[in-house]
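A single protein chain has been removed from this complex, and every other one stays in its place.
Chain nomenclature is as follows: A, B and C, assigned in order of appearance, with residue numbering initiated at 1 for each chain independently.
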């Protein structure tokens, strides 16, 4: 923390344009990113510090079905260009209300073709906005509020700067939830933050996570809280073929920290844990197709990430290991990587965990029954579900057994505010679902 | 509307002291009202206009188990006395923050005995507050915010004015919900207001209500919306012995309006409706103990109002009618009042209703099945329940039958705000349950 | 005329709600012909995603009936203020049923009440006021936008509500409500960018016997200034609130339940043989009746500020 790292090949980067953010892999110098109709060539990012702002410069424009598709290069920005659009335009005269405005669609004197032409000709978006303002018959008679709404609408369309930021849990939680909340099981920022709190995950201890698919966000958030150069470990169980790891990889954590996250298939590791060498003997003795693969293929139905994404998110050193594995697997006696990971996980399972976090698409009850005995007494249990009815049943079951105390089922309201002079109010729309958390502490 | 009526014997009145309000019957000149430890003699209210403020004057003080029980007379207030406590005290100097205050319980130099003595001696509460302020070591070093909290606490204890107001649906909905939400089935003000909207109840039409006990609030609110000197009618079905009518009586509506609310027992009126003369013949033919009474007695288990309250809330003209009835019942052939009401209701049931409102403690499903055929097509159905699980089932049933369209299940957040200079924020506590509404429109 | 009272059959000139689905409702006028842009009188045909409706065919039909469209069907419902707020032509931002219900309740509007409203806007709230106060009360509604006032007046007439309402074109912040209304109102409602400017006029319009006041504002600063003005003029029972309605999304969901017990025992050779074919890990689906919030909820509509003008406050 402190010094600003430079953007490197292989990094995941966050591209920010106005308030829009996107996670992107900077895989090669030829890589491009797509923002709506704009394609950005990323090569000029190389070795620039994170946090830098770049100007999108039109390189070519192809007619597409729905308007022009534009290719852009990116150019590191000067300080001057960073000043806000409002400063440049210096708008001041506002009408007191909107009484004289009739909304007949003729308020803007510029035709859309004109605007599009301007768009091609001008290299500074602020100029375009200035022209639009000049040509709007109603702009100066509108109230400041409408002016702002108007500017915002225009800015959004024409603003052409992007900032490149280093991925963090905070930025990724926002991006994932906004782009497709289902891919992170609907875990909203407030809920994610509370999972971290209630699970007590920190730089000391051994933690157990079961999740059926959050694009890597949940293991990444826990490993982030475990920290670099600490002793803590995370066993990350998943039902799928390959663990979803995008968020984990995007964090670019030190190798020693990455290795303290042990990702294992739920079925496979439980068999390892219950049956140990027996299981292995059997699997050695029978077909070379391992049970883990069988389990993985079936369970992967649960897995939302597409195959393409999955191949994308395999980290370089994993690839290398895979290669090693396939070499090894010719040499039939050496254990495969997943077997080694299962053994590491089983050792931690035998020593028991300092907390259990579950985010299951399945009914949590049976999974909890299998994992709860692996948790030490006086330790937190945190179960997330989007379906409160399932948590209610699980709550009642736990209450009956008496193995977990201080049981609570909670959800949240997250209300964001617009705070502007004379225009302060809660945002007009709010997210409806935080998901639900069932929390408690194990007893001896 | 317009001229201010005077307080009369037999009226229900709303007594307001600071922000506390209470519904009280002014049944006789000897009537007293109890506010905490204070007993107020009401006789001086007679013939004073509603909205007047009265001073509580200590008449005698009896030692009780938990401090003194005080008897007060009420004295009509002068304009001067009405000025706010803050104006009188004119407090201005505030500390910037609370840094120098240590909360060791010794900030108030006056002992509680002193305060109690003062309370007996002084006849103006503002004097007491003034003394308390003088003797508080920390008061002037506290921030304005704490000062307000302090004053509020003191004011609450010592303020001695009461205002007498005329009961309205708005005031009663507040009182009932605050005092015992269960007695109005947890129907909160926002939900009550929406029941009125969604049911379309107004000065035209014929309305059907089933409720299993809201102290009369729901029929009163509907009859209030039906209005005086209109044509509309309300059939009010209840499962109990006697309908809960307190709120209805408190409104003191004109007789013609009161008579357009026909309160009938659910079982008894349905039998009348289905079987008509047959039922009657039978009941005539068998024992004199009528089936309505049987039904009523059993169903009254649902009825929360105590017997005492019930006798209290029987309106004078009902009592007279009861007398007539008992005279009539000697003369075996004349129908009883409840039989006449059943016949009036059955006639309206045959003509069908312009909307149906239900607020049931029972599962709404079977009751809805019995009442839905009594509603015309293209008319609203509004079902209230505190238990959303019941409404979900009912929703699914209605969706399956296709008899009701535009189905919605809704609930509300009601957030109140403190808006004060530099101290604006939502209130720290909010009511958790609005209850749930299932709404839709009947189809042909 | 379909807003006056409950009615059974569709008459010519009625506004009718054509109900296609929860998200598709349309207010149409039950007239056999309309005049097109070229000034020609043509048959009134209403287009829907389920095909067209010859509007003439619904005249005389019972409300609540199913009507056939060329590629499907719909229901015809009698409009009321709730459906009207969902289908009316928006001339301004409008207020919706949850806020409106609270406004009517807090303003204690009932038949016979005299209500003053500013601005009229799209007439969404006005329709509610009119339902609540007719047939014996009166609504006085003001808008500073002349075209809007004219449109509203015409609309109320066509809806059968003209007898209970007066529509004014007037800038009430500067000019106040007309002096004929001094001391005439039981309740005053403001939806204005600067409600504080109109509070003294509301004060004058309310009856000497007192009355209720409401202001609806999107921003907290408007409420703050409004309350300062109300306090100054002696209003009491001042309180501000928000009402946020949440819909429950109810559905039956099939959710996976997995079994892990079998992992405790070694597989028998038999099972292993089967597994090589296509056995899956044990998993079943169980049905649940579930409810959840929609993805996006209304987070804010406006602050409702209510106040009481006590009786006998001297007005000058």
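Heads up, the rule we're going with is that contacts are C-beta pairs under 8 Å (C-beta built on N, C-alpha and C of every residue); 3 or more make two chains touch, one makes a residue touch a chain.
Being a predicted model, the structure only gives us computed values, none of them experimental.
S.K.: Tell me the shown chains the invisible chain touches, ordered by label.
M.R.: In the entire complex, chains touched by the missing one are A, B.
S.K.: Touching the absent chain in the whole complex: find that residue among A:34, A:410 or A:429.
M.R.: A:410
S.K.: Which one, A:24, A:194 or A:386, makes contact with the chain that was left out?
M.R.: Once the missing chain is taken into account, the touching residue is A:194.
S.K.: From the list B:164, B:349 or B:367, which touches the chain that is not on show?
M.R.: B:367
S.K.: Could I get the residues of chain B that touch the absent chain, sorted low to high?
M.R.: 96-97, 99, 102, 143, 181, 239, 266-267, 270-271, 274-275, 278-279, 282, 286-287, 289, 294-295, 298-299, 302, 361-363, 365-367, 369-370, 386-390, 415-416, 422-433
S.K.: Using the touch rule from the top, list residues of chain A that touch the missing partner.
M.R.: 1-4, 49-51, 168-170, 173, 189-190, 192-194, 196-198, 200, 202-205, 224-230, 354, 376-380, 388, 392-393, 395-396, 405-417, 419, 421, 424, 436, 441-444
Throughout what follows, only the chains that are shown with their structure count from here on.
S.K.: Does B-C or A-C have more contacting C-beta pairs?
M.R.: Between the two chain pairs, B-C has more contacting C-beta pairs.
S.K.: Which chain is in the middle, if each chain's centre is the mean of its C-alpha atoms?
M.R.: Smallest centre-to-centre distance to the global C-alpha mean: chain C.
S.K.: Using mean C-alpha positions as chain centres, tell me how far chain A is from chain B in Å, no decimals.
M.R.: Computed from C-alpha means, the inter-chain centre distance equals 51 Å.
S.K.: Please tell me the distance, in whole Å, between the geometric centres of chain A and chain C computed from their C-alpha atoms.
M.R.: That gives a centre separation of 38 Å.
S.K.: Provide the list of chain B residues touching at least two other chains, using ranges where the numbers run on.
M.R.: Those would be 413.
S.K.: Two or more other chains touching the same residue: where does that happen in chain C?
M.R.: 220, 242, 246, 289, 303, in rising order.
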